[in-house]
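Only one protein chain is missing; all other protein chains are in place.
All chains are identified by letter, namely A, B, C and D, in their written order; residue positions are counted from 1 within each chain.
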Amino acid sequence: MEIILFYLVALVAVISGYLVIRCKSPVNSALGLVNTFFCLAIYYVMLHAPFMAAIQIMVYAGAIMVLILFVIMLLNLGTEARQRYTHGVVWSAIASLLVLVNVVYFLKRGRVTGAEGDITPFKIETLGHTELIGKTMFTEFLLPFEIASILLLVAIVGAVVLAKREV
Amino acid sequence: MTDHLLSIITYFPLVGMLVELFLPREADRLIKSVTLVVTLIVFLASLPLAFDDVFINSAAMQYTEFANWISIGQYFQMNYFVGVDGISLWLVLLTTFIMPVTVLSTWHAVDRNTKGFMALLLLLETGMLGAFIALDLFLFYVFWELMLVPMYFMIGIWGGKNRVYAAIKFFLFTAVGSLLMLVAIIYVYYFSVQSGIPFDNGFGITHFYQLDIPAHVQAWLFAAFALSFAIKVPMFPVHTWLPDAHTEAPTAGSVILAAILLKMGTYGYVRFAIPLFPVATMQFTPFLAFLAVIGIIYGALVAMMQDDVKKLVAYSSVSHLGFVMLGVFAMNLQGLSGGMIQMINHGISTGALFLIVGFIYERRHTRLIVDFGGLSKVMPVFATIFMIVTFSSIGLPGTNGFVGEFLILVGAFESELRTFAVFATTGVILAAVYMLWMFQRVMMGKVTNPKNEKLKDLSAREVVVMLPLILFIFWIGLYPNTFLEKMNPALDNLVSQVKGKQQVALMAEDLDQSVTKVIINE
Amino acid sequence: MYDKLWLIPFFPLLGSIINGLLGKRFIKNEKVIGAIGTGAVFLSFLVSCKYFFQLLGDSVKTHESVVASWMSVGNLQVDWGFLLDPLSALMIMVVCGVGSLIHLYSIGYMHGDEGYYRFFSYLNLFVFSMLMLVLGNNALVMFVGWEGVGLCSYLLIGFYIEKQSAGDAAKKAFVMNRVGDFGFLLGLFTIFWTFGSKHGVWTINFVEISEQAHLLSGDTVLGLGVTTVATLCFFLGATGKSAQLPLYTWLPDAMEGPTPVSALIHAATMVTAGVYMIGRMNVLFAMSPTTMAVVAMVGALTAIFAASIGFAQNDIKRVLAYSTVSQLGFMFMAMGVGAFTAGVFHLMTHAFFKACLFLGSGSVIHAMHHALHHAHLDDDPQDMRNMGGLRKKLPVTHITFAVSCLAIAGIPGLSGFFSKDEILWYTFASTRGMLIVWIIGAIAAAMTAFYMFRCLYMTFYGQQKTDPKAKDHVHESPWVITLPLVVLAFLATVGGYVGVPEALGGHNQIHHFMEPVFGHAQEVYHIAVKEAMHHNPIEYVLMALSVVLALIGIGVASVMYMKNPDLPAKFTAKFAKLHRWVFNKWYVDEAYDALFVETTKKLGIFCWRGFDVKVIDGIVNGLARVVGACSSALRHTQTGLFQNYALTMVLGTVVMVAIFILN
Amino acid sequence: MENLVQIALQNVNMAAILPSLILTCFGMGLLLINVFLPRGTTRHAVWISLIGIVVTGFFIVTAWGQPQYGFNDAVAMDNFAAFFSIIFLFAAGLSILMSDEYLTREGYPVSEYYPMVLFATAGAMWMASGTDMMTIFLGLEVMSVALYVLAGFFRGQIRSNEAGLKYFLLGAFSTGFLLYGMALIYGVTGSTKLTEIGIYLNAHGALLENPMTLAGLILLSIGFLFKIAAAPFHMWTPDVYEGAPTPITAFMSAGPKAAAFAAFLRIMEYCFFSLKPEWTAILWVLAVLTMIVGNVIAISQTNIKRMLAYSSIAHAGYALIGMVAANEIGYSGILFYMLAYTFMNVGAFAVLVLAGKKGEDNLTLEGFSGFGYKRPFLGVALAIFLFSLMGLPPTAGFAGKFYIFAGAIKAGYIWLAVIGVLNSAVSLYYYLRVMVYMYFRDPAEDYAWVSMPATVVISIVIAIIGVFYLGIIPGDVMEYAKLAIF
Partner (left out) sequence: MISVYHYMSVAAILFAMGTYGVLTRRNAIVIFMCIELMLNSVNLTFISLSSYLQNMDGQIFVFFVMAVAAAEAAVGLALMIAFYRNRDSIDVDDVNMLKW
């Protein structure tokens, strides 16, 4: 039952991913991307990470994609002009295929061997995912969290400096 | 005082240079005078070395100074380790002696940007002296590279038409060689550390002499050193930078280049390449001697056909230094001391020749032989001096050139290089051919070119410049013992060391063979 | 005591320095300069006399005096040392004697030349070098003189710097001498090295060499005996210095120099250095019959070859030059057959009469020059075809010239007869003698007589062919010129009587005088007159024969150039080809040019333009160009397009992964 | 709830992040102050940020020798980090000194510039001091984002935009690989803490054969190799360096490069020391490739800024030799080399700042004809920096090269060292050519004396002092570099 769902979602995700990289119009690509995000969110749920799923929707589908779409509208970009330089699409295809092959090769040969933690699905059920995340983040990963805040600050200021019309 | 004598004479020019940097660039005379005074002081300060009889009795390093310079525990250590022995002694003195002469000679030659020129001269002197006194390979390398920079600018800024090409060629040729040498130096260092030489020794060569490096390794290391020095010497076939550099460089540059910089190469062989890698030396000797002889004849032949006086002298340098190399690789006392003497000779004679070319160039702004002719009628004093120098360069007995060449050939004849010596001797004939032909075309005959009719004879300054050189031409020619007696102990020691190690190596080889024979027989 | 030997070369050196440095600026006055120059040589002549007679009286005949050490490097010890023995004693007498006469002569001859001080400075310097050569007690000091005289001849041949030909001649002389010196050095090295390495005797001192020579008897080098190799090398040196085949061509050209120079350097002294050197090393030469034979043959061939060229020369000095070459050939014949004394004897006599001849010709030229100059003509004052009949105008010159001619022709009673005859006798009778050499020698002697008298007649007899305008201006030269002529003529006459052979009831003093130098070698290596020839009447036959030959030569000459002067023209017309060859000196110079000079030049050009520029720099610059090409090629991979960059990154990744998989 | 606080606080160790903390505080403070500062000039901002840098530097120096760990092994302010932090501070300080003049000339006197530099520096510090992949990653991002902004800082200048955009796109792209690598490593070891990863990998030998580990290793490296600008991930470098504002180019060529090296070194040494043979083999190839590409292409450059960009690629190659050597000497060699490189390269760019006219069209070789006579001081300075870049004694460049080659030779990589020296022989050519134009050509146009702003001169002088100090008496600094190795 679950496996079917998995493949279904996978199919959707891949197709919408395909849309992202093939659609002529950026808007369509954007929509395809949103679609992918949703599929991933579903996966997150299946992986006992409901909180991540939520953020996935909020941050990505909500914030980032809106921003992107906004920019697309702002610059009202139609379908992109046909390519003027030979980028060797073939090469690109080969390259990315090779990447895929590599990764898959590693996955087939490789083993996930990390040390088992104690955060069992059961624990998640009982304690609640959000709290777990929160705990870990504010105890173990306090510093990265802070740094992330600086990062966002930099991004904001930078965006302002760059996009502002006049000094 | 005396225990820091070497450092003093080495860094005093640097101080002078710094002083000059703060002088107004317009004050030409002042700057020149300062430079002259500085170089003279250095020369006077270096005289005690010449009169110190310790060199007659001892082959050891004298006036040594040792100080820890860089020391990174277990990584590496470099020391400020300097000193002179009979080998470097005369080269140091040659340097300190040539510099004032050069400065005086270039009094009117350099018209624009005198400040820069003089500063570079002084920097160069520091570099050269440092390279001659350094007993720590790292230190040596530092000075060795330091010399390139001033020379590069001298050629490039004050040079002739084709100066850029010449300057870059000079720099690249020399640098390529020395960079490979750097690798070899580092390798030798770590080898020494592994073979348990005290860490405090750093790159000190005195301990490196004791190393016994496996033959095949030696071959590589020697090749690296030899290439670097061969380029500097310059030996055939890596000599082509020399004619360009000489032709384009200003007089002072050519003089220093010929008189001292080229000696770096030959000195490098004597001080570093050969004693550090005696076994490899043994293997390479025939090859290098061959190149040397080729250089002698080849240089002479090419020199013969030159139409530019300076180029001619440049190629004659190739020939002369071929003699030096032959003598050095004869690896016996006569050959080596001949080589050393010939180094000094070449410094003096060829230096003088370049000065002479400079004199007529200042007057006529051409160096082409065809533009001259019959000068001896117009400028008799010049003619006399030119004549003397020419014959010293030909190696006429009684002048310095003969002593050097004779000792070298005797040495070569006593060594295994007999056949080479025979061919080298033909160089004696060719030398006469090209020098005299040039002399005839420049000085003899009728004054064909009206421009030459009212050339001024040498000024008092120019005569003063030449006289000391001529003095030494005859001194070395008539009583070389002054110089020989001080260099012989060191050279003797060198020969015995190198020969000893070579013998050991040979015996080991024979032993192996005999052992294998035995095994085969059984 | 002999420790003042150094004085002998010292005076001329001093004179040379004084004249050279102060002559132009301070002294200026010709008289003083001349006096200094001549005085210096004369002083050393006096000293030489002192030592000469001291040596005569002395029982010990070999004396060395070391002034200072020159080079001392390990086992190579070279001193500034002098050696006085009969040989060198004789030589210094000749050099200083003839030298001072010629200096005296030059005072008059060079009068008014703007290079006056220079001339005397050089001339003194030459005498100095020559004395070093003669007195040196080891090969190296000798070599100093050896090259020194070369230098001076270079300077003096090129004395008229304005003349292109003079410069060429000077260069030619020096370079050819260098070729000889090359040989000399090689010989020296061979000896030094074999002595040292084989027998532990590290020496180049003549006395020691002669004493130790026997050690070398066994040694070989390149399959030949060491002595043979070494002496052949030395002989090469000798041919260069003494203008023997094949290195003789510089001497005739050397006549570009002032006549006194030709007389002193290219007749009396320097050119005989080779002979002297062989004499000095007689032991080594004696040890190698091969070399001796070579020497003899070369000498003989040179003698006849040069003589043949002398037939057709019209320049008076050139005739004399070729005769010099020929006479030197005789000396080498003597050396070659082991008649060392005879060789040295001829050297001496030759110095007298040839110097006299040259100075005589100089006097003629001097006169002619003045005359032509006075008449504003630019005919060649040296061309005999412009002379003739000068005997009335220049009586003294004529007499002395004639006497010397007789002497050189070998007319009995004059010096030339004794020396030349002794040589011929030895070539015939010595244990090392060879009939062929004797035959050639005899013919050469006859030819000598012929061309010398041809010269004499063309110059002084017949009717004067000088341009009428100049005719009356030809005058006899001043006493400073004629006096030396007279003295030399006198010596040329009587000089021979120190060597009157026993056969003629003489005592051959010179032979006994030289005994200590040559005797040793001669007896050890059995060089002497063959047993059969002792007190053999054939000696008289030969003597008579040579006289007859000389007379024939003279006779032919007088027939051709006195009786009916149109004969020579007939001959030349008849043997046109032959004449052209002879006249052009058998085209030897041309051959040398084509063979050596041009090839060397071509080689030089090839090395420079072909190898240096094309190959080496070609490689270097080519390398640079290749790197540059790569650079501009690679540069364009940097397309500036984002996606190419990204693609490169991805591919790079993939490649790295691939490498990993392969590892 | 309160126990949570305790858990949180017991890991907190401010000393471990003090420098970056101070720096960020100054940055944020500056952002606030900017509001009140007069527009049109940035002088005050310069001084404030300089003070910040000096203060930070002071704290780092005083903390030398007492490593501080904290935040549950997310960060370690050890000597290694300290040494690199000093490098970043020098880079930042020197480029800030030259910025004011430059911004005014180019017409963008915007004070936000300086906080950005400070943040970038802080990010670099986190990279250097991070011992957790997250810290490193975030530090990297802070630095990069700030640099994207700075590279494209001149909104109106198309080249600046382009530089920013290219840098951004490629940077983000490489981030993808970096993250994927981290993910795989996480999967293999189950941790993001470097030490734990290292121990885990070392303990389970089987993992070394696990392809996933290797994949992780490679993808991880790519992120850093990109920042280091090692071929074939170097291609952004010339374009971005050329387009970005010169002071930023100076900073980028020194600071971020060093930061990337720091993080790369730390990860390789902490996590993958058991895989040394594998990654040294790869880096060997990359080092050679990088040197060759950098030097060879630099030869045919006519724009000096761009030429220096290629030369910085080449220098990255030299530094990689130190990593290939993978012994103490090599590592400390990298530290030393980075410091030396900071001085000489930033100094060179400082000269360019003064040499350039608005729009910097004149930074071509032709434009430098007779420069040495036009501006004697600048000429000499540039000459010194170039000689140092060549690696000629007695300059920092030589000492650095020597240090690194010594490491390589000690480790037995003779041929690598030989290739290295041959490459620097090639590099001689293009450096010399600059001097050919500066001194061997006469000035194209007649020139007047131009007054030089103090700040830039100061930065140049500091750089010169640094070059010679590290060249003539490098002993002390080398000693520090030695102590800085873990």
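One rule holds for everything that comes next: a residue touches a chain if its C-beta (ideal position, glycine included) is under 8 Å from a C-beta of that chain, and two chains touch if they have at least 3 such contacts.
As the structure is a computational prediction, the values presented were derived from the model and not from experiment.
Novice: Touched by the hidden chain, which of the shown chains?
Specialist: Visible chains that the missing one touches: A, C, D.
Novice: Among D:F26, D:Y148 or D:F261, which residue is in touch with the absent chain?
Specialist: D:Y148
Novice: In the complete assembly, which of D:G57, D:G243 or D:G372 touches the absent chain?
Specialist: Within the whole complex, the residue contacting the unshown chain is D:G243.
Novice: Among D:I17, D:L31, D:V110 or D:L138, exactly one should touch the missing chain; which is it?
Specialist: D:L138
Novice: Since one chain isn't shown, list which residues of chain C touch it in the complete complex.
Specialist: These residues touch the chain not displayed: 635-636, 638-643, 646-647, 650.
Novice: So that we can see where the missing chain sits, which residues of chain D does it touch?
Specialist: 133-134, 137-138, 141, 145, 148-149, 152, 155-159, 161-166, 168-169, 172-173, 175-176, 179-180, 182-184, 186-187, 190-192, 238-240, 242-243
Novice: On chain A, what residues meet the omitted chain?
Specialist: These residues of chain A touch the chain that is not shown: 2-3, 6, 10, 13-14, 17-18, 20-21, 26, 29-30, 33, 36-37, 40, 43-44, 46-49, 51-52, 55-56, 59-60, 63-64, 67-68, 71-72, 74-75, 77, 80-81, 83-85, 87, 89, 91-93, 95-97, 99-100, 103-104, 107, 112, 114-121, 132-133, 136-137, 140-141, 144-145, 148, 151-152, 154-156, 158-160, 162-163.
Everything below uses one rule, namely that only the chains that are shown with their structure count from here on.
Novice: Would you say B-C or A-C is joined by more C-beta pairs in contact?
Specialist: It is B-C, judged by the count of C-beta pairs in contact.
Novice: Please report how many Å separate the Cα centroid of chain A from that of chain C, as a whole number.
Specialist: Those two chain centres are 104 Å apart.
Novice: Taking each chain's centre as the mean position of its Cα atoms, how many Å separate chain B from chain C?
Specialist: Inter-chain centre distance comes to 38 Å.
Novice: Counting only Cα atoms for the centres, state how far chain B is from chain D in Å.
Specialist: The separation of the two C-alpha centroids amounts to 43 Å.
Novice: Two-or-more-chain contact residues of chain A, please, as numbers and ranges.
Specialist: 102, 105
Novice: Which residues does chain C have that touch at least 2 chains other than itself?
Specialist: Only 644, 651, 653, 657 qualify.
Novice: Touching residues of chain C toward chain D in the complex: what are they?
Specialist: Those in contact with chain D are residues 624, 627-628, 630-632, 634-635, 637-638, 640, 642, 644-646, 648-649, 651-653, 656-657, 659-660, 663.
Novice: Could you pull out which chain D residues touch chain A in their complex?
Specialist: 4, 7-8, 11-12, 17, 24, 28, 31, 39, 70-72, 74-75, 108-110, 112, 115-116, 119, 122-123, 126, 132, 134-135, 138-139, 141-142, 145-146, 148-149, 152-153, 155, 164, 184, 186-191, 200, 204, 206-207, 210-215
Novice: Which chain A residues qualify as touching chain C in the complex?
Specialist: Residues in contact with chain C: 85, 87-88, 91-92, 95-96, 98-99, 102, 105.
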